[in-house]
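Heads up: the structure comes next, in C-alpha cells.
The complex is shown incomplete by one protein chain, all other protein chains being positioned as in the whole.
Coming up: subunit A.
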Amino acid sequence: MLEIKNLHVKLEEEDKEILKGVDLSVEAGKVHAIMGPNGSGKSTLSYVLSGRDGYEVTEGSATLGGKDLLELEPEERAAAGLFLAFQYPVEIPGVGNMTFMRTAVNAQRKARGEEELSAAEFLKLVRAKAKTLQIDADMLKRPVNVGFSGGEKKRNEILQMAMLEPKMCILDETDSGLDVDAMKLVSDGVNALRDQGRGFLVITHYQRLLDHIKPDVVHIMADGRIVKSGGPELALEVEHNGYADILAEVN
C-alpha cells in the first residue's frame, strides 16, 4: 500500500539532509511501528509523506496504492487516503472543531466523487465516534485543539482519523502525553479501525503503546535511515537495552 524507496530529503532552506535513503513498505492490513532516537527523522518522514512545505525530496519515491504521493498537494494526499496524526496537533483559534471536521470529511468525499454528508448525518456520526473516545460535546464545539490538554489533543486526532476513515494512517507519537486510561481508549480507537484494507505506521518511543496496538513489523530508524527491521520482539529489545546495541551492530 505505502511504498517508500530510497527517499532522500533535505531542508529547503539549508543544505541539511535529514532523510538519507529510507526504504519502507507497509502492506494493507498490517501495522508497522517505527522507533528510533530523537532527531532521527521520524516526524520528518511523516511530514514529507503528507506534503508539508519546507522539505525537498532529492532522490527516491513514495507511492500510496500506486499513486505518486510526492506529486500531490497535501489535500490530494488526504483524499487519496493518507492520514497523519500529528506529534504536535495544531491549535486553530476561531475554527470550530465540528465545522473543521465536517469540512474535511465532505471535502474528501467531494474529491473522491462521493456524496457529501448532510449536517444531520455528520452530527450523528461524529457524536457516536466521539463517545467511544470519551470526547464530550464541549470539546466538539470548541475551536480546534484550543485549550485542549495534551491528551485531549491526541484523542481529537484519533477522532479525526475515525471520521475520515483513511487507508493509510500514520500516527506520530500519539501515545505521548496520554495517561494510562487514555492510552487504552486511543488504542481501542485504532484497533477498531484495523482491517484488511488499511495500513498503519505507528511512530513511538515506547513499548507500552505496542502492547495495545500489536505491530506486525517494527523498524528502527537512525540518522535518516531504517537501520533494522524485525518482529514485535525488536520493540522489546529497545525497551530493555536502548538503541546502543542495535546502532553498534549496524555500524
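Everything that follows uses one rule, which is that a contact is a pair of C-beta atoms (placed from the backbone, for glycine too) under 8 Å apart; a residue touches a chain by one contact, two chains touch by 3 or more; residues count from 1.
Throughout what follows, contacts and distances are computed from a predicted model.
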Message: Leaving aside the chains you can see, what is the UniProt protein name of the one that's missing? Options: "Aromatic ring-hydroxylating dioxygenase subunit alpha", "Fe-S cluster assembly protein SufD", "D-methionine transport system permease protein" or "ABC transporter ATP-binding protein".
response: "Fe-S cluster assembly protein SufD"
Selected residue (touches chain absent from view) among A:43, A:87 or A:160: A:160
- request: May I ask which residue of A:28, A:57, A:95 or A:247 touches the chain that does not appear here?
  value: A:95
Query: Which of these touches the unseen chain: A:75, A:181 or A:211?
result: A:75
Task: Kindly note down the residues of subunit A that lie in touch with the hidden chain.
output: 50-53, 73-75, 77-79, 83-84, 86, 89-95, 99-101, 103-105, 107-108, 111, 143-144, 160, 164
